[in-house]
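Below: the structure, in C-alpha cells.
Every protein chain except one is present and positioned as in the full complex.
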Amino acid sequence: MRMHRRTLLALAVFTGLTAPSMALAADDTVKIGLLATFEGPFTVLGEDGERGAMTAVEEMKGMVAGKKIEIVKGSSDASPDSAVRAARKLVEQDGVKVLVGPLSGDEGIAVKDYAKTQPNVTFINGTSAAQDTTLRNPAENFFRFSTDGAQWMAGLGTYAFKDKGYKKVATVAEDYSFPYTQVFGFMAEFCKAGGHVPSKSWVPIGNKDFSSVIAAIPEDVDAIYVALGGADAVNFLTQYQQGGGTAPLIGGSITVDQTVLTSKGKLKDVLKGTPSAGPTADTNDAPAWKAFVEAYKKQPGAFPSPSLFAHGYYVDMKATLLGLDQVGGDVSDGGKKLRDALSKLSFDTPTGKVSLDKNRNAIADIFLTEVTEGADGNLLNKLVKVVPQVNQTLGIPEDEFMKLGAVNRDNPSCP
Amino acid sequence: MSLLDQPSSSSGLSSGDGMTRGQAWGLVGLLAAAVIAWLVFAVWPDWLNAILISKKAFVSAILNGITLAGLYFLVASGFTLIFGLMRNVNLAHGSLYLLGAYIGYEVTNRTGYWLLGVAAGFAVLAIVGVVMQVFVFRRLEGDDLRQTLVSIGISIVAADLMLAVWAGGTYQITTPEWLDGALTLPVITAVRSNGASVFLTYPLYRVVVLAAAIVIGVGLWLMLHKTRVGMMIRAGVDDRAMLQASGVNVHAVFAIVFAVGAGLAGFAGVVGGSALSVAPGEDVRYLLASLVVVIVGGMGSITGAAIGALLIGLAEQIGLVYFPTYGIVLTFVIMVVTLAVRPQGIMGKAR
Partner (left out) sequence: MSLAIATDSTTTQRNWLEKLGAGNIILAVALVLYPLVASDFFLTQIGGYSLIFGMLGLSLMLLAGYGGMVSLAQITVAGISAYAIAILGNNNSNILGFGWPWWLAVPFAVLAAALASALIGWISVRTEGIYTIMITLAIATATYYFAQQNYAIFNGHSGYAGIRAPAFWGIGWRDAKPFYYLCLGLAALCYAAVLYGSRSTFGMTLQAIRDNPRRMRALGYHVTAHKVFAWLLSGVIAGLAGVLLVWFNGRVSPGTIGVDAAIDVLIIAVIGGLRHPIGPFLGALVVVLMQTFAIDIVGAERFNTLIGLVFLVIVFVSPDGILGLWGRIKPHLAQESLRPGA
C-alpha cells in the first residue's frame, strides 16, 4: 500500500514536471508573448507598457486577420537574466512565435542575444533603448519600431547651443549604458555645433545623495545636462534647489517625464523652462496623438498621459499586429513571411510615420520639448519642435557614425 | 625614562607617560586646528584648488559627509542597540526605516504638519518594533540564527507589501517653510574680481538633521548611563542571565529596547525621506549602511555607531566627489580593513 502511495506521488510529481504544455495554438487564435517588468521596482513602468500594448490590441478589437489575439505575459525584474528566463518560458514553454518586449536597455541586448538562438521566433522590442541592440551585431529576427536613447536626444544639442545660447555644459548622469547613450546623443550634436562639455559626472547606480556632486560641478558652465530617472531625478533636483543652484538645466528623456513632473515637492521653479527631447510630447496637438491618449485612458489604472513606456509598447505592438494582419496571422512557416512584412512595414503612429532601417531599427519623429506650467498648475512638456524622421545614426553617414565608437563614459568628449 | 622624555609625538604615542603624551597630543591638536582653520576660512591657493577640484567641492563633501553621518547614526544606533542587548541581528531594520518614511509621508501629506509626521514615524515604528519583539523574536529567543533568518523573511515580505501599497513611485516629504533655505557659512570659497567674498551656502535642513542626530545620540547616552532602564540595559549587554537572575523583567527591557531601536529607524526614515526621497530600495540601502557602520564601529556600542557613521559618511561623500567610479566600494574597503585589523570593530568588546 505504502509503495503504491509513493509511486502515485512520484508519478504525480513527474508528470507535473514534464508536461510540455499544449503550446500549439488552436487555428483560430494568434499567441503573442508580452514581456515587461511586472515585478520589482519597475513594476509601475511595466504595467504602463502593458496598457500601451493593450491599447493597440483593443484598436484591432482583439482580432487580427480573423483570428483571436491571445496575449501571454512574461515577467522580468529589469535584470537581463530574468528577462531571458521569461523570454525562454514564453518561447519554449508557452510556445509563442511572436514576442513583444522587453522594457529596459540591458534586457534588450540580452533578449537580442537569445533571439539569435531562436531563428523561428519573431522578436519585437518593447521600449528598450540601448543603441547596440540593433546597431552592432544585430539579430535577424529582432525588430525595433521604437527609437533608441541616442535618437531620443535628436535636435537637443543644436537647440541648446543655437537657440538657448549655451556654450559650456556640464553633464550629470547615472553610470551605466542607457545614460551613456543619452549623453552621447546630446553631445554628438552639441559638440558638433561648437559647444564644450568640460565636466561629466557619472554617479554610481544606487547613490541618492547628489549634493556633493552638485558642489563639484564647475561654476562657470552655462547649463547642466541631467540624465537621471525617477527617484534620482527628484533627489538631484531637490538638492540642486536646496543648494541654491542657479545654472539652467537640460533634461534627458526620463529626467522630465510625468513621474518626475508630478512628484510632490517644490521642484517647479527649478524645472520650468528645462528643454528636453524624446519620443513623445505631452502637448502634442496632432489629432492622432489625441485619439491615442483617449484610447490609452480607457485602460484600467491609466496615467493622465501615456508614459513613454506606454507609447513604445503601443508602437511595437501595433507594428506586430499590422505585420500579422498582412500575413493573415500565419506564422507556421517559422515566421518568415511575418519578418518580411515587418521589414517593409511603414505606418503612421500617434507620433508620426515609422519605418525601419536595414538593421531593423526605427526611423521616426522625435519631439523637442520644454517644461512649462499648465493651466491647472501642473508641469508638462510643451512641444517646441518636431525633428522629423530621425535615423539611428542621427543623420550622420553610417561609416562616420560608426567611427565615433561605442558609447562609454569617455565617448564622446569635447572639453 | 630618558626615552619617554623625548618630546616627539611619536614617542608620546608609544609611551605610557601621561604628561609627555598629553603635550604631544596637544601640539598635534593645535597644529591640526590651525590647518583646519586655514582650510576653512582662507581662500585657497590655485594649486590646492587644482588638487581638490575646488574649495567649494571639498568643504561641501566634508559637510555632506558629516550630515550624512548624522542620518546613518540615527539608523545604525537602533540596530546596534538591539544587537547589543538581544544578540538579534535584525536584517529587517532597513524595512523599518522605509516604513517609517512612508508613514511620515502619509501623515505629513494629510495633516500638513511635518513634525506630526516625524512623531508618527517614531511612534508607529516603535509599536511595530514591540509587536515584532513580542510576537516573533521572543518565540525564537536564544536562537540567533533563526531570529536573523526570520528578519530576512520579514524584510522580503515587507518590501513587497510596501511596493504593493505605495507602488514604485518616488515620494518627497514636504518640509515646513522654516526648515527651507540655506545657511551662509563663514567660509570664503572665492573672491570676486570686485573684491567681494563669496561665502559658502549650505542647506539649513541638513544642519538640522545633524543637530537632531547629536541630540538623540547624547540622549541615548544619558538614557543608558543615567537612568535605571539604561542601567538594566547595560547590565543585560554584559550578562543577560545574571540580569534575569537578579529579578529584572528582561522581557520588558527587551521590548523597550526594541521600541526605541525600531522607533529611531522610523524617525530616521522620516528625517531622511525629507532630506532625499522615499522610494523602493531605500530599505536595503540603509540596512547595508547600518551593517557597515556597526561592523566598523563595533556591535552593540552607541559610541562605536557614532564613530562608524562618521567614517562611512565621510568616505562615501569624499569618494563620490574625488573618485566616483569606486567611491561606493570605499566604504566596504574600510569595513574589510577594520575586520582584518580589529575584528570586533573600533569600539567593540572582544567576546
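Order of writing sets the labels: A and B. Residues in every chain begin at 1.
Everything below uses one rule, namely that a contact is a pair of C-beta atoms (placed from the backbone, for glycine too) under 8 Å apart; a residue touches a chain by one contact, two chains touch by 3 or more.
Remember, it's a predicted structure, so these values are computed and weren't measured experimentally.
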- Out of A:62, A:206 or A:244, which touches the unshown chain? A:206
- Message: So one chain is hidden, and I want to know which residue out of B:156, B:222 or B:245 touches that hidden chain in the complete assembly.
- Response: B:156
- Interface with the undisplayed chain - residues on chain A: 1-3, 5-6, 10, 14-15, 17-20, 38-39, 43, 73-75, 77, 79-82, 84-85, 88-89, 92-93, 106, 109-110, 113-114, 137, 175-177, 204-206, 406, 408-409
- Task: Write the list of chain B residues that the hidden chain touches.
- Result: 87, 89, 91, 139, 144-146, 148-150, 152-154, 156-157, 159-161, 164, 284, 288, 291-292, 295, 299, 325-326, 328-329, 332-333, 335-336, 339-340, 343-344, 351
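Assume only the chains that are shown with their structure count from here on.
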- Query: At what distance in angstrom does the C-alpha mean of chain B lie from that of chain A?
  - Reply: 38
- Query: Which residues of chain B touch chain A in their complex?
  - Reply: 53-54, 56-57, 60-61, 64-65, 68, 109, 163, 167-172, 174, 180, 182, 201-203, 205-206, 276-277, 279-282, 285, 316-317, 320-321, 324-325, 327-328
- Listed in rising order, chain A residues that touch chain B in their complex are 41-45, 175, 201-204, 206-209, 211-213, 215-216, 218-219, 230-231, 234-235, 238-239, 242-244, 259-260, 263-266
